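Sharing a structure here in structure tokens format.
Missing here: one protein chain of the complex. Every other protein chain is in place.
Here is chain A:
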Amino acid sequence: MDMNMESLVYIALFAPFVGSMFAGLLFGNAPRTHLTGIVASILIFVAFLASATLAYHVATVGPVHVKMMDWITIGDLSIPFGFLVDQISVTMMVVVTLVSTIVHIYATGYMDHDKSYNRFFSYLSAFVFAMMILVMSDNFAGLFIGWEGVGVCSWLLVGFWYHKKDRPFEENPSISPSWAANEAFIMNRVADLGMLVGIFLIYWNIGSLQYDVVFEAMPNLADGILVSIAIALFIGAMGKSAQFPLHTWLTDAMEGPTPVSALIHAATMVTAGVFLVIRSNPLYSLDAVSGVSMFIAILGTFVAFYAASMALIARDIKRIVALSTLSQLGYMFAAAGLGAYWIALFHLAAHAFFKALLFLGAGNVMHAMDDELDIFKMGGLKTAMKASYWYMGIASFALAGLPFMAGFYSKDAIIETAFNEGTFIIWGMLVITAGMTAFYSFRQVFFSFHGEKRYEPLGFHPHDMYKYVLIAMAPLAILAVSFGWLMGYYKEFIYGLNESVQYEMSDHTHHLAIYLAALVVVIAIGAIFLAWKKYGGEGDKAWKRDEAFEQSFIYKLLENQYYVPKFYDEFIVKPYTITSAKFWEIDKAMVDGSVDKIGRACLKIGDTTRGMQNGNLSSYLNWMGLGALILVLVAAFSTITTESIVECLRAVAGKGE
């Protein structure tokens, strides 16, 4: 039985890797072929089956911990390639592989006409592999490898259409795919430094990076060290999960193909930061770091509100969804910071399902509209794209947290947690944000699917996606509706892990829960109704562009993302560019200059001395004679010197006697 489980762990881990290598090595230079897409999809599905079986095993028998091989063994440092499949990691594995499977199938349709089809699947499967390492590793070093791996794959995939030209910032805030890819990568480097410092601190103070050893030893460490570790690790999480102030890359990462946005920048990779905090729950639930945890909750709440406010007026359909991802990540951090780790993880899973669905739906819309992203140019698409309309509707209902959808259970639990902890400001902010979430997600739905057919005068002829792609999206829709119903089972499942992951509402909150939920639902429905009134009407009631409002200060502020990207550009990017240019000049003068001088000197010596090679034997003999003479002189001179030195020494020695 155990042996079986071990091989399942390896299948879950390496099937995506095989898929990636298949597409990359065998078909890297080949013209696009559906074979790569199909094989990669099947292998990811195999990984999903293995993960699901492992989940059942974890639920019935217990966690699986395997050690594949030694990796780094130097002195006292021993880091094995070990994999831990417990309640937390298996949740992530199932979510990652399930969403990946659907996104892979989706991408076979979406990337159909792209000439780099094979390359795309190679990257996409490599991403899944890196993500699996990230979640399955049993130590911080393996986690970091996966962490960097997903970063690289994200860079490759955001910049997938690297040939697109740069456009000015005013025209396109994310300039170009390669620019956005670099931004994401560099911003994550900043955060990864924090994470590395955290890992080094753990190693210095504990002498191991294995989770079990580390978390057992942590209560014995000094408070200051624990706080430093907690802060450093959270800085890493802030980068990957795009928390303020390292958030600007996430919306710009929408330059990547839409399946990438769905998989990496909504469902999986960006939740790695939340995963890290949940994984380190024994650390973050210590009393010594309660300040850091509270900061996480406050920052999460702030980001939830901050991102939602920008989504209220955004016009780019993918940016709206990306901002809602940012906002929901804030919710997850709020829950994790307040100690409700399992609720955060549950929302992570639920969010992955409905957000992936939302993104894939947005992809369908883009596909139908010839890559047009501006919702002002859409409208009334529901007749042309019935299936996508339903999917987007369901996903938005789930995101808005309407009763009995996935988001209703998971997001309400977070809001309830904030109430239960007595942090009423956080609670209030989260409730308001829930209303904003409902408003902006339905604003987007009504804009694109209801109202006047604004696209008609612009000459678009929308058509829905391939049938099989639409069918492949169905599991996400089913889960977006029903995943919340499993909350009770899930709670039982994850409570088997340890004490610190458990979280219960007080009786007082429990009594009020129904009213709290009702309040949130009423606000959400009100917001949806408002969105309907404003954007859903046809004919006389149709939405009309409000130029005056678009000139107002608040609109400008939100449209420019609170001027944060501008601030970064002015105060970080530009000074850095100027300094780099200066350093380049110094480099040119000193390093390049000295190398050039040496080269030129050699050339010059050669040029002057080549006159010797005149072909005349007599002059050669003269030069040879000169050389011999010099050698004789040198030999004679050095003999004299040595002798005189010896003599001197003798004289000194003689005096000593």
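Just so we're on the same page, contacts are C-beta pairs under 8 Å (C-beta built on N, C-alpha and C of every residue); 3 or more make two chains touch, one makes a residue touch a chain; residues count from 1.
As a working rule, contacts and distances are computed from a predicted model.
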The complex has one chain missing from view, so what does its UniProt entry call it, picking from "Aspartyl/glutamyl-tRNA(Asn/Gln) amidotransferase subunit C", "Putative ABC transport system permease protein", "Hydantoinase/oxoprolinase family protein" or "NADH-quinone oxidoreductase subunit K"? "NADH-quinone oxidoreductase subunit K"
Residue, one of A:612, A:636 or A:651, that touches the chain absent here: A:612
Of A:591, A:621, A:634 or A:648, the residue that touches the missing chain is A:621
Touching the hidden chain in the full complex, which residues of chain A are there? Just list them. 610-618, 621-622, 625
